[in-house]
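My questions all concern the structure below.
A protein chain is absent from this complex, but the other protein chains hold their places.
Let's turn to chain A:
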């Protein structure tokens, strides 16, 4: 009995929803810290360094698999809850004044969650997939002017610059998407940065759809804010943490979290689209 109690019962669904939800709140903070690199001076290198760290660090790898699992579990559990709960009232009320007793966000978590899931999938197709799989992902370069002669250089992970000319002349060739090899000796000499920054800026500055993408991103963050507005404090209640002594703190922190985190996420594409000079 105890086993099914922790997997199938109505309360088990609450526990898992809460645990995966809180883990995803932590993920949001980590992701936000990385994204904010887009607003720092020398943003391209900082952001690409972050992207490299996120795709290669072993600890991050473990966390990323936990994140994928949490998203999938949270979505499936949520879909099951929504389906079962709809079935629990086969005949609906002719008049239901739900606004008198509960918050709008708390009654629409399924819809809000679905929008967020669609956002996550498109977001991954746009940024995560090229970073992981695109063979033609550009590497970060910088134009340096010496003696009045501008020329392009690859930035490498050891902080040095590699003239792009050498690659064009096939003195150096690129292998495994990021590795620079000396053509004659056939040995790896340096490693470059995948230019996720370039892809990100190009996406939000797209001449035709940049504004649409920016607005859709901001809208998704508004939906996330409503989802967190109910979800954050709700997770604590589900895990049994309800005590008048600290309920105010949890609710207050949750409301702050629900506004500040999505707001900071939303500022970034707005900055890229409207303020950043191309």
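We take it that contacts are C-beta pairs under 8 Å (C-beta built on N, C-alpha and C of every residue); 3 or more make two chains touch, one makes a residue touch a chain; residues count from 1.
Throughout what follows, contacts and distances are computed from a predicted model.
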Omitted chain (choose from "Succinate dehydrogenase / fumarate reductase iron-sulfur subunit", "Ketosynthase chain-length factor", "Branched-chain amino acid transport system permease protein" or "Actinorhodin polyketide putative beta-ketoacyl synthase 2") - UniProt protein name: "Succinate dehydrogenase / fumarate reductase iron-sulfur subunit"
Which of A:40, A:57, A:102 or A:142 contacts the chain that the document leaves out: A:102
Of A:94, A:146 or A:207, the one touching the omitted chain in the full complex: A:94
Contacting the left-out chain in the complete assembly, out of A:48, A:141 or A:234: A:234
Missing-partner contacts on chain A, residue numbers: 1-2, 5-6, 9-15, 81, 84-85, 87-98, 100-103, 106-107, 109, 230, 234, 237-244
